[in-house]
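These notes concern the structure reproduced below.
Yeah, one chain of the complex is gone here, protein chain that is, but the others are all in their spots.
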Amino acid sequence: MRRLASGMAVVAVMAAAGSAGCAREVLQPVAFNHRLHADNNVPCLTCHPTAATGQGATLPAVSVCRRCHEDVLYEAPEEAKIRLAAESGHALGWVPVFALRPYVYFSHRRHVTLGKVACAACHGDVERRSTPFRMAAGPFSGIRGMGACLRCHDESHSPYAGVDCVDCHR
Amino acid sequence: MARWGMVIDLDRCTGCGACVAACKVENNVQVVSPAEGERGRRMHWLRLLVEARGEYPHVEVRIAPNLCMMCENPPCTKVCPVHATYRGEDGLVGQIYPRCIGCRYCMAACPYSVKAFNWGSPEWPEALLSTLNPDVSMRPKGVVEKCTFCYHRLQLGREKARAEGRPLRESDYQPACVHSCPADAMTFGDLDDALSPAAQLSRSTRATRALEHLGTEPRVFYLEKRDAPL
Amino acid sequence: MRRFEPDSTRDETLFRPIEQTGARFYLTVSVLVAIILFALVMYTRQVVLGLRVTGMMQPVTWGFYIVNFVFFIGISHAGTLISAILRLTQAEWRRPITRMAEVITAIVLAIGALHPILDLGRPDRVMNVFLFGRLQSPLLWDVTSISAYFAASTVYLFLPLIPDIALIRERGKKHRWLYTFMSWGWQGTPEQWKVLTRAINIMMIVVVPIAVSVHTVISYIFAMTLQSGWHSTIFGPYFVVGAIFSGIAALFVAMIAFRSAFRLQAYLKLVHFQQLAKLLLAMSILWTYFTFGEYLTGYYGGEPEEMKTLLYKVAGRYAPLFWTMVVCNFVVPVVLLSSRRLRTIPGILVSSITVLIGMWLERLIIVVPSLENPRMPFPGRIYIPSLTEISLFTGALALFALGFVLFSKFFPIVSVWEVQEGRALGKEETVERVESYLPDDEVSHAGA
Partner (left out) sequence: MRAPDPHAPSWHPRGIRVLQILSIVLMWAFLGGVVAWMVNVVQLSLSLGDALTVSVGISLVVIPVYTLVAGVLTYVFFGLQRGRRDPES
């Protein structure tokens, strides 16, 4: 069975239109610089380890940051926020920017560990990003709708890249 | 591709309802208030069919778990106006909640009455929230849902087998109802694999299928009671 | 070609309701609007709370909304189908009737088509039908067929309206720009008449098969499933017959209402009613024949699940409704309409109302008992509609009445030019036509 090409395109367009309208601009608690970390050879999985083992790639808790930022590395005010949060015992409060809708099932483990899909394939060039994400999770924000999934799932002939609706919508 | 199917031995079934409970918990099936339940809005993906046959004093009570029959020729998928219910690549009948418009035509067309409709928004008591299965979505109000043969378990099984670099084994994939049956009345497996217990039981002379005359070709077999009057 | 000039100064009675607005009009409209607003509130509540505000449940997943859908679409057949048949057969008595029949179709079709949306659990996803539609589903057959019928019957209502719109424009008493716009430059020249007559002739032929297809595919919603009481081959024609039957009854009610409200006694005479009543009588008998055939085959076959539903209808819980339906659809119309003495306007009104009730019951008896008796045993449930469903039903009826009242405020409810044409040419044409039927006499035959 081959998949819904045109219908999906329509939905993707509508979703794009919807996300443009719905995504709200937010301020991340820390002006996190992905580029700086990547350049210092910190791979994605260091801070988002569940991407390899679980369903979701979670946002790091303060304790994860503190593994490196226990002591003062830079005289940067952003780094100070981490120490402050750790001392006060408050969570950092990252605002998720890649959020799945509740009716979509996506396993990071299945893609990252089993499928050997690079993070950038879906998340884009995060490694080259020096400013924090500004848009909060709206419908399909960040991920470019179901069309983005189908780009791999339609063309890859791997027996595991299923294109059955119930694979993701169950 | 495996042809997943189920055999339910009515001789072993005690009607304890473990499968019903297991199904509800596994699949986050909405729990409705007693008042709504009285109004006929109880939701089940699997329910116990209690049927009294014959006339007094020759009465026989037949209890059978009733779930989606995963028909090879499903009457429900034919009538869906929007591709929300369809027969997937595994031959299992799927229901796609984000697509469903809630017209309930599939429910009207299903001769087994196994589809359930979300008459209202699901309301979960605080205490139950932590018991929800993260592998299965919570359906919004206004869509039709039904048994999936615990499709998420098939996916988890496949994933496990792949991680271990071996083919999928029957033990990797058992629906929650089969898993929970204390009387061992339910057998699940590949009906095309001659060695699988499910396939062997489905070829038993006691094996029947519900409403066979309709030509829906269900994948759920019932083994009639041995002492059942004809 | 013989032509006549419609006269905007004659038939004042037909123009009066458009140009004079009385207190009664405002009263009617405000009552109807109030009923509709209440229904709207109830529907909003349903959208917010979900379908649990209705009386539907497992396994009776279709109730009033689908019943009313079938009922309203059925009535729509009044309209265009009857008007087209009467035009096709050149029935001279059609002239004051056709317009009303066509209006019924256009209004009731729009209301009926709304009902499946009322029934949806997710009305916000109704666009999925267009984005991801599946022509294998009988529901999509309905969407295509009903929208085609709506388009065709609206055109069929509009075309014969053009000369009348021009007449109102000439009178120039009201919204001149509206009537100028809608009359499309009509001046009544011979070429324009030729074009219009040809178009009406095409449309009246086109509209008949479309109308038949509409109710056929509505019956297929049920007949295509395997449910007992639904899975029947005669459902297509059975539904079409029922549709025309209820359509004529609705037409009668509208005719009688407008006759007394607008004082149209001079236009809608007893003879018009009696001619159409014969058609109603014929449809009553045809409907009874179909019902008999449908139930006898089910009964004689005696398939257990079929029998369960059948007995539930005729001797079980639905028996009172079933036999009321038989009385309403067969006994009352046959008694009242077959005797010349009883075929009066009150008699026709009574039988039309009973037919409407009976046909509504027929739709109910088709939809609900089959669902209350699924093939697999299900703890017995009885469908009782909730206030939401009842108020939406009354709302739909009020919307129908409002549509009719508003139409009659803008356009003549009796086709002025057709009545005048009948006066000017009808007699002559009929004589000519009848003469053409008669055997030629020996002399002229020999001469030819």
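All chains are identified by letter, namely A, B and C, in their written order; residue positions are counted from 1 within each chain.
The rule is short, and it goes like this: a contact is a pair of C-beta atoms (placed from the backbone, for glycine too) under 8 Å apart; a residue touches a chain by one contact, two chains touch by 3 or more.
Because the structure is predicted, anything quoted here is derived from the model rather than measured.
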{"item": "Residue of C:186, C:245, C:312 or C:360 touching the missing chain in the full complex", "value": "C:186"}
{"item": "Listed residues C:173, C:263, C:278 or C:433, member touching the removed chain", "value": "C:173"}
{"item": "Omitted-chain contact residue, chosen from C:48, C:195 or C:335", "value": "C:195"}
{"item": "Sole residue of C:151, C:315 or C:387 that reaches the chain not shown, by the stated touch rule", "value": "C:151"}
{"item": "Selected from C:133, C:316 or C:426 as touching the chain missing from the view", "value": "C:133"}
{"item": "Footprint left on subunit C by the chain that the document does not show", "value": "130-136, 140-141, 144, 147-148, 151-152, 155, 159, 162, 170-177, 180-181, 184-187, 189-192, 194-196, 198-199, 202-203, 206, 210"}
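Operating definition for what follows: only the chains that are shown with their structure count from here on.
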{"item": "Geometric centre distance via CA averages, subunit C-subunit B, whole Å", "value": "44"}
{"item": "Subunit A-subunit B separation of Cα centroids, rounded to whole Å", "value": "35"}
{"item": "Distance from the mean Cα position of subunit C to that of subunit A, given in whole angstrom", "value": "57"}
{"item": "Two or more partner chains touched - positions in subunit A", "value": "4"}
{"item": "Sites on subunit B at which at least two other chains make contact", "value": "83, 99"}
{"item": "Touching residues (chain side subunit B, partner subunit C) in the complex", "value": "36, 39-43, 49-51, 66, 75, 78-84, 99-105, 107-109, 111-113, 116-121, 140-144, 210-211, 214, 216"}
{"item": "Complex interface listing, subunit C residues touching subunit B", "value": "49-52, 56-62, 116, 119-123, 125-126, 128-129, 132-134, 136-140, 143, 221, 224-227, 371, 374-379, 381"}
{"item": "Subunit B contact footprint on subunit A (complex, rising order)", "value": "1, 4, 55, 101-105, 107, 109-110, 113-114, 160, 162, 164-167, 169-170"}
